[in-house]
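Heads up, this is only part of the complex; the chains shown haven't been moved.
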Amino acid sequence: MEYDVGFTQRVYSHPPLRIDDPSPIPKCETDMAKKRNGKAKKSSWKRRSKPGDAPGTLVVDPNAFPTLIRVIGFGGPDIIEKEIQDLQELRSLIATTPLLWVDVVGLGSDSTLREIASLLQLHPLAMEDVVNVYQRAKVEDFDHTLFVIARMIDGHDAGLTEQLSFFLKSNVLVTFQERYGDCWDPLRQRIRQRRGKVAESDLDYLLYSMLDAVIDSYFPVIEHIVEQVDALEADIIEEVRNEQMHRVHELRGQLLGVRRAIRPHREMVNELVRDTIPSIRPETRVHLRDCYDHVIQVIDTVDTYRELTSDLRDFYLSSVSNSMNEVMKLLTIISTIFIPLSFIAGVYGMNFSDDSPWNMPELKWKFGYFFSLALMGLVASVLLVYFRRRRWI
Amino acid sequence: MEYDVGFTQRVYSHPPLRIDDPSPIPKCETDMAKKRNGKAKKSSWKRRSKPGDAPGTLVVDPNAFPTLIRVIGFGGPDIIEKEIQDLQELRSLIATTPLLWVDVVGLGSDSTLREIASLLQLHPLAMEDVVNVYQRAKVEDFDHTLFVIARMIDGHDAGLTEQLSFFLKSNVLVTFQERYGDCWDPLRQRIRQRRGKVAESDLDYLLYSMLDAVIDSYFPVIEHIVEQVDALEADIIEEVRNEQMHRVHELRGQLLGVRRAIRPHREMVNELVRDTIPSIRPETRVHLRDCYDHVIQVIDTVDTYRELTSDLRDFYLSSVSNSMNEVMKLLTIISTIFIPLSFIAGVYGMNFSDDSPWNMPELKWKFGYFFSLALMGLVASVLLVYFRRRRWI
């Protein structure tokens, strides 16, 4: 069985997938997919449901991507991977497949989402959270369904996160993604090739593997920020420039964004680790503990670097101030030296009448001119020596 | 049964309502209602009861709006919605209606409030909190009555909040509002049309739906603030102006106000979620947990944006300082270049006597003038080159 589905990391090269049956759905070319995903912006804080709306009201974002469904069935003798066009097909797959991963990508098709929710008996409040894609990471246990929300960070823009929602039922794991492309292709590959524990284990292990991948997606982002902070620090130490403050501000904003996205994961993963949730088996908890450590790792780094950029800002400001002071001091010293000299020149430029011998006798001295120049030189020297003494120059 | 009561979202178009019986109470025209509500200001911190007054003393604010009572009875075959003029009528409704929502709007009528409190056996301490409209959100359980206080935020002024008080008894839910108009009209509509769970469920679900609407009322407000902060940030990055600091300060004040209003809701909703309160059924707790998530969401956003505006302020200040430094540096450089030149001109303006050949021979040179100009040009060039070398210009 060959699976060269040509997925790039975050963009479906050929969504919808055509595996067994030629798909009638128009192809999303990579470029088009990229372009559409390119339109994606910071998760809007706009709630679509209005205050007073019935709780659990499903208001789909008209600008969201159209919904595609794709399943991977495993755990039995065959591994089934297909695009779902007709939800009846999904219903029969659920009945026949030992373990089924239903991957729903794009939250733009109102009716499809409603049908999935009703078919899989997903709680309306949870579905409301699924389509309102600004939720914090969290876990909730609705009777026999474990509902998890996580946020994946975009490798190229720390401010852009994607909400991922998971429903874990007895033999079905449903995932909802905002955008095409994810970081789970290695996982799919492992299932297809029956490699690793994920193909042999239960769905809670698959859920853990997905969360692990999501949290690992933060590492390259903070590594990138950390490198930039370190480079900026070296740069500021070397020479202070105006635009550096802008960079500091930008990096602080990114760190704040990452922290905001990652922080709720701590509580979320911790709740999964604790032994109160029946759908998570003890052997998976050991792995989730590892996942928890990674979350702490990210939070810790972000917090440290928030502090470090705060220190950096103070350092930048004091450096700017120092360098500015140097400039102003030197300029002021130049003026201060020339002003008394100009005054002397001004005095000897006065037009007092020659009639009185008492008026400006220096003007008539033989070496009056040199005397005045010497006087100026003396004044300048005295000032220079004084300034040097006080270490101003 | 038709209910085109023409309520706008926050203003009763025809309070008091006339549904079954033509109301003898003078009509509150929308404009008048608006005008009266328009007088509303930030919840005053003035306690009306004095230190030493007996606890539970009811001191009504003489400037509060006159009290109107309106009930919706449901849960049985008929849905009853009427204005209550006579409290005897209320008493009989309580006895006969399965579920009754008593909505008391305006806290200005001393005797009416006292009668309601005595009829429904509301605890004096709770009633004291109801009329002292500066309470923090909280929940208290007086024997068989659940007492909840929440604060609704005004969509147009983040600093203006309205205290809402709830009493949940076996078959009666009493709400007290400060001002006319609320965000519960969609709820009323759902009850009237027997749509959604609220019409079929118990009063604790109604309470939850109300709280949910109250907390959802914070979303548009913070969305508005968030947009303004983002716009301000872009504006500051583009060009620094004096009034921006005022905007930053204002937005920080608004965020502080929202945080202060919303923060106690966390504890309040959390207490409702915990299973210690008998009047809240387990199935409602699931919904309240969703409500709790929303509170956390708002708090989280407000905290993030407080930090962000703090960063923004620092960025603004350093930008102002940078731009000011640029100006002062350039001006000082201009002065510094011209001061030595003026000094040279001053020297050649001295009036030393021509009698001595040693006095200012340059004045008698053929090209003395050009020499002096050249000297000035040289000095200026040297300074300019020096300043350029040191990257000051």
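The first chain written gets the first letter, and so on, giving A and B; residue counts start at 1 in each chain.
Throughout what follows, a contact is a pair of C-beta atoms (placed from the backbone, for glycine too) under 8 Å apart; a residue touches a chain by one contact, two chains touch by 3 or more.
Predicted model only: the values in this text are computed from it and were never measured.
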Total copies in the full complex, given that 2 are placed here: 5
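As a working rule, only the chains that are shown with their structure count from here on.
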When chain A is superposed on chain B by its C-alpha atoms, the rotation angle in degrees, nearest 5: 70
Whole-Å gap separating chain A and chain B, where each centre is the average of the chain's CA atoms: 28
Chain A-touching residues of chain B, taken from the complex the two chains share: 183-187, 190, 195-198, 208-209, 212-214, 216-217, 219-220, 222-223, 226, 237, 286-287, 289-290, 293, 296-297, 300-301, 304, 307-308, 311-312, 314-315, 318-319, 321-322, 325-326, 328-329, 332-333, 335-336, 339-340, 342-343, 346-347, 349-353, 355-356, 358-360, 390, 392
In the complex, chain A residues that touch chain B: 45-47, 49-55, 123, 125, 128-129, 134-136, 138, 140, 142, 242, 245-246, 249, 252-253, 256, 260, 264, 313, 316-317, 320-321, 324, 327-328, 331-332, 334-335, 338-339, 341-342, 345-346, 348-351, 354, 360, 362-370, 372-373
